[in-house]
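Before any comments, here is the structure.
Entry: chain A
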Amino acid sequence: MSGEYLAFLALALVAIIGGVLMLNLSKVVHMVIALVFTFISIAGLYVLLSAEFVAAVQVLIYSGAITIIMLFGIMLTRHREEDKEKTTTGGFWRKALTAISVFAFGAAVYLGVYQLDFGENAARLHEKNAEQIGTALYSHYIIPFEIISVILLVALVGAIILAKKDDGEAQKK
Partner candidate 1 sequence: MNGPYFLSLLVFSPLLGILLLAFTPKTQERTMKWLGFLSTLPSLILSLFAFFQYLRGYRLEHLAEKRDWIRFADFPFLTESTFVVRYELNIDGLSLVMIVLASLLAALAAIASIHIKKEWKGYFMLFLLLEIGMLGVFAAGNMVLFFIFLEVTLVAMFFLIGKWGGFARERAAYSYLLYNGVGSAILLIVIAVLFARAGTSNMELLKEMLHNPAARAQLIAPIPDGLRLSLFIALLIAFGIKLPIVPFHRWILRVHVQAPPAVVMLHAGVLLKIGAYGLIRFGIGLFPDQFRDFSFLIAILGIVNLLYGAFLAFIQDDFKMVLAYSSVSHMGIVLIGLGALNEAGMQGAIFQTVSHGFISALLFLLVGILYERTNTTELDRLGGLAKAMPLTAGSLLAGAMASLGLPGMSGFVSEFTAFFGLFQTAPIVAAIGTLGIIMTAVYLLRAVLNMTFGASKSGAAQALDMSVTEAVPVFVLLALIIMVGVYPRILAEPLQAAIKMMMNGLGA
Partner candidate 2 sequence: MSSVPLSAYLVLALILFCIGLYGALTKRNIVVVLICIELMLNAVNINLVAFAKYGAHPGVAGQIFALFTIAVAAAEAAVGLAVLMALYRNRKTVHIDEIDSMKH
């Protein structure tokens, strides 16, 4: 049992516990907090997978930005009587059916992956990881990279327009 194993097991456990908690907590804010644990442990897993740069981005974007956005979303909407209301939709049957098919899906995919091993190991991935990524990103993947930047811009503008109050509506009020 090497250290890598131990680290993997711990991180995986935290990630899964975070996910399960997310499903079972009743307050939305708690759910988000539970998920932050998951995100962070996933960042740890990236480190194990020799992807230091991705791990950093993960912490920055997910644990940071997205979580904050979500919290803002929760704060700006009304969540007062949550405790009395049910937190899930649909009847028992639908939930059961969904759960069963999620299990079936999981099992089926599990059958496919549990022995998957290509026997390859990119040993040099951790050496100057950020540099490798940068080189590939600005040479081979330059066009997707530019497109992504456009998408981000569009999302920025779109989000502003969507979230802005309608003029007519504002005047009425």
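One rule holds in what follows: contacts are C-beta pairs under 8 Å (C-beta built on N, C-alpha and C of every residue); 3 or more make two chains touch, one makes a residue touch a chain; residues count from 1.
Selection rule, in plain terms: all candidates are chains of the complex that A comes from, given by their letters.
Just so it is clear, the structure is predicted and the values come from calculations on it, not from any experiment.
Set chain A beside the options 1 or 2, and in this complex the one it touches turns out to be 2.
Here chain A touches candidate 2 in the complex through residues 2, 4-5, 8, 12, 15-16, 19-20, 22-23, 28, 31-32, 35, 38-39, 42, 45-46, 48-51, 53-54, 57-58, 61-62, 65-66, 69-70, 72-74, 76-79, 82, 85-90, 94-95, 98-99, 102-103, 105-106, 109-110, 113-118, 120-122, 125, 129, 132-133, 136-137, 141, 144, 148, 151-152, 154-156, 158-163, 165, 169, going by the rule given at the top.
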